[in-house]
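Structure in structure tokens, see below.
Missing here: one protein chain of the complex. Every other protein chain is in place.
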Amino acid sequence: MAQVIAPVPTAEIALRSTAPWIIRARRLLRSSRPYYAALGLCMFFGAWFLLVDVFKVWRFRELPGLVPSVKEWLSPDPVYGVSIFTAEYYSHIWASVYRVYSAFISATILGIAIGVLMGWSRVFRGLTFPILEMLRPIPILAWIPLAILLVPGREAPIIGLTFLAAFFVTILNTLLGVRSIDEVYFRAARSLGFSNTAILFHVIVPGALPYIFIGLQIAMGACWFSLVAAEIVSGQAGLGYKVWETYYYVQYETMVIIMATLGLLGYLSSALVRFVGKRLMRWRVRLLAGV
Amino acid sequence: MTAVEANISRSMPTRVWRRIARYLTLELFLGIVSIGTIAVLWEFANPLGIPVLSNLPPLSEIVRTSQQLLTSDLYWDGWLLSIRRITSGFLLAQLIGVPIGLLMALHRASFEAAFPIVEILRPIPPVAWIPISILFWPTRELSVIFIVFLGAFWIVLLNTIGGASNVDPNYRRAALSLGSTPRDMFWRIILPATIPSIVTGMAVGMGIAWEMVVAAEMVAGRTGLGYLLWQSLEINAIAQCIICMISIGIAGFLSSEIIRLFGSFVAPWQRMH
Amino acid sequence: MSPIELTKERGVVLSNVAKTFGDEFDLIPVIHDCSFKIEDGQFTILIGPSGCGKTTLINLIAGYERPTSGRISCDGEEVRGPTRDRLVLFQETSLFPWMSVLQNVMYGPVVQGRKKSAQSEAVELLSKVGLQDFRDKYPNQLSGGMQRRAELARTLINKPRILLMDEPFRGLDAMTRQLMQEYLLKLFEGSRQTILFVTTEIDEAILLGDSLVLLSSAPTSVRECIRVDLPRPRSASMLTTQRYAQLKSKVLAILYQEALQSFASGSRAAADMIEAFELRHQAGEP
Partner (left out) sequence: MNGAVAAGALSIRHAGKVYDPEGLNVVALDGVSFDIRSAEFCVVVGPSGCGKTTLLNSIAGFDQLTFGEIYLDGAVLARPNKPPLPGADRIVVFQQGALFPWKTVLWNVSCGPIQQGKANRAAAERQARNLLSRVGLKGIENQYPGSLSGGTKRRVEIVRALMNEPKILLLDEPFRALDALTKSVVQEFLLELYDEIPKTIFFITHDIEEAIFLGDRVVVMTTRPGRVLRTIDVGIDRPRDYRVLTSERFLKLEREVRESIHDEARKAFEAGERELA
């Protein structure tokens, strides 16, 4: 691309006036990324199709095929009653999404509050940190039996477990975030006459935000992981329960649909957390060069 | 030095005190207080009628049942089997994950081709793979190991990619100028610089591996700590449940400590601050 | 552009070099039209306001980047890519943290196939820079000044044709900086190693340099070349002589306008853009 690049006068180093997303789109098309990505996806689905549907190689013959699964997913009247056109599909999705997001949001609010308190007061941290450190190594899924035995009802144990998965991670990352704030910002705030609440809202929370959002990304992933396990053991509805039920009743195509849906919802949830993070932390935008 | 420490140390002005004071910090004091009160509340939960803790068997009963359990072979077999599954699944995840991660970090085409697949498969919770794993793998043991493998694989893969592609460009440029061949660049510059991220990936991966062993044994396993935990759920033995949970917690803690030691051995320059 | 006859004489020659970053969507010209010469056996200084593309010039001469237009030749041949003839001391230390100081210094000879003599050469050079007791320590166990000396040893063991130094003493405190300057002077006056030294400190430039290349604010072109005719060997006491004061006021007058110009050109000052771009580019964006 040996265009002659005319030196642009320094005074007005103007970005072309076209909208930024058009620029990103044109840059993407010119790079090799989309073409290799397409190649990769073809190889993956091609292998699935050849190994399972066509040649039924070795153990692959036991697995659900690519074509039947996609057909089931898209058909208006699916054999086992679950496709993008049936209400049952969306009821399971809603059950899982409701559980994950109610647990995630409450864990975020409580987790950040406790994390900030632990970061702020050394006595509170002294009291609570040892307990946290003792409970943290216990895998979340190991809490399932206790949750089922102790927590009454059907929904509560599942939401409780998903809450736990996000709770520990959020507390720890908030604590890490508060401790990472340079002492100089507290000193500047105090000498500028900030009250304690002002320091909390204008220094601690925004300062800890980068770490908090690293925690929230991990927490969202952990929520979906734990939800599926909890639903398999004690759920009535929800994608995790459905995965097990379709396996039990040998409806393998539907099982693949549910797994794909879980993957999609997991990806969208993480993308949502990243999006919210970018919005709240616009100040972290790279320097003027607009990275 | 906080006020509390200041007046403690002032009362005994000897040099010896300086060394003791370093341990007798405020945190240690508060830690003992908090754990102590919880243990006491737990023990006398029933008479005091404390909401959550009263449903649990008192601490003393748990200690008694643990004595029985610790002497039973089932318990220790459970440990061995779970550890065997963890090690095989975890090691496989490193042996496959690290090389692929390095390839994807250093070879642009393979990254651009493989990354979409990673983005599709990674968000699917490994527990959701259990049915497929049971169908595909001929034996139960292999299906559990596959789930453990999945748990640790994605984490170490992404950490390796992250580590290898963010090597400080000045290291690469300095090495290039000094006359390094591509082989030198990989073995003497890129790989050592990536080791810390790989170790982080292993530590996090180990945590998730233990989560997965519990889930996999819950559904597909016939033995192991996880299965023991589910059995105690079936027979409503809360005390045994708690002991199994604590044992898994200790096992998880020990294995991440092993990873940390491995990390300080493989990347000694890290802790030399 | 008329084909410039590649002069055969020694040293590095830049003729009408220009460099622009970015693709056709956001074009940032960093170097407008730079032509100057780095004579053999001379201590040449590149000095200009912050964010004026000095680091990019170093990368171009070292061969890490290709110029958008114009030509760079070293001893007559065009500069194609990095070689051990043109070694760089970066602003931040680039000692390999996973190797001991000795292994770092031996790295050059080892990868060039001179394993046998590498160890003895390295040990001898380390004692010359006063780090013989730190040979087995890791870089992060050393102070800023020591890291710089170790890096100098790692560079000089390869006997480069030209040593490129990008504000190497910027992070050091005043005292260490002064001692490192004295050390570098002793080293240069002993071996007449050709050096290109980038700095923004005028005192450092005049104390160390034989010829100063004054750069304009972004996008950079050469404002002026000034010869420093202070006698050698140089010492810190020269900083307060009358001849030094004249040189300093002349350099200050020119560079002060450039520094002001890069501040004055509005809120999106060109300097901020270039400084940001260089930071991003230095971070190795593909």
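Letters A, B and C mark the chains in the order given here, with residues in each chain numbered from 1 onward.
Simple rule for what comes next: a residue touches a chain if its C-beta (ideal position, glycine included) is under 8 Å from a C-beta of that chain, and two chains touch if they have at least 3 such contacts.
For clarity, every value in this text was computed on a predicted model and none was experimentally measured.
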{"item": "Residue in contact with the excluded chain [from A:Pro157, A:Gly207, A:Gly221 or A:Gly266]", "value": "A:Gly207"}
{"item": "Residue among A:Ser32, A:Ser91 or A:Ser195 that touches the chain left out of view", "value": "A:Ser195"}
{"item": "On chain A, residues whose C-beta touches the chain left out of the figure", "value": "182, 184-185, 187-195, 198, 202-203, 206-207, 209, 281-288"}
{"item": "Where the missing chain touches chain C, by residue", "value": "48-51, 133, 142-143, 146, 167, 170, 173-176, 179, 200-203, 240, 245-246, 248-249, 252, 255-256, 258-260, 263-264, 266-267, 269, 271-272, 275-276"}
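The rule is short, and it goes like this: only the chains that are shown with their structure count from here on.
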{"item": "Farthest chain (mean CA position) relative to chain B", "value": "C"}
{"item": "Chain A and chain B, separation of their C-alpha mean positions in angstrom", "value": "20"}
{"item": "Rounded Å distance, chain B centre to chain C centre (Cα mean)", "value": "46"}
{"item": "Residue list for chain B, restricted to those that touch at least two other chains", "value": "108"}
{"item": "For chain A, residues that touch 2 or more chains besides their own", "value": "none"}
{"item": "Parts of chain A lying in touch with chain B, wherever the complex brings them together", "value": "32-33, 36-37, 39-41, 43-44, 59-60, 62-63, 122-123, 125-131, 134-135, 137-146, 148-150, 221, 224-225, 227-229, 232-233, 239-240, 243-244, 246-247, 252, 255, 258-260, 262-267, 270"}
{"item": "Chain B to chain A touching residues, read off their complex", "value": "2, 26-27, 29-31, 33-35, 38, 52, 55-56, 108-109, 112-117, 119-121, 123-132, 134-138, 207-208, 210-211, 214-215, 218-219, 226, 229-230, 232-233, 236, 238, 241-242, 244-246, 248-250, 252-253, 256"}
{"item": "Complex interface listing, chain C residues touching chain B", "value": "62-64, 81-84, 86-88, 90, 92, 94, 96-99, 107-108, 111-112, 138-141, 154, 158, 282-284, 286"}
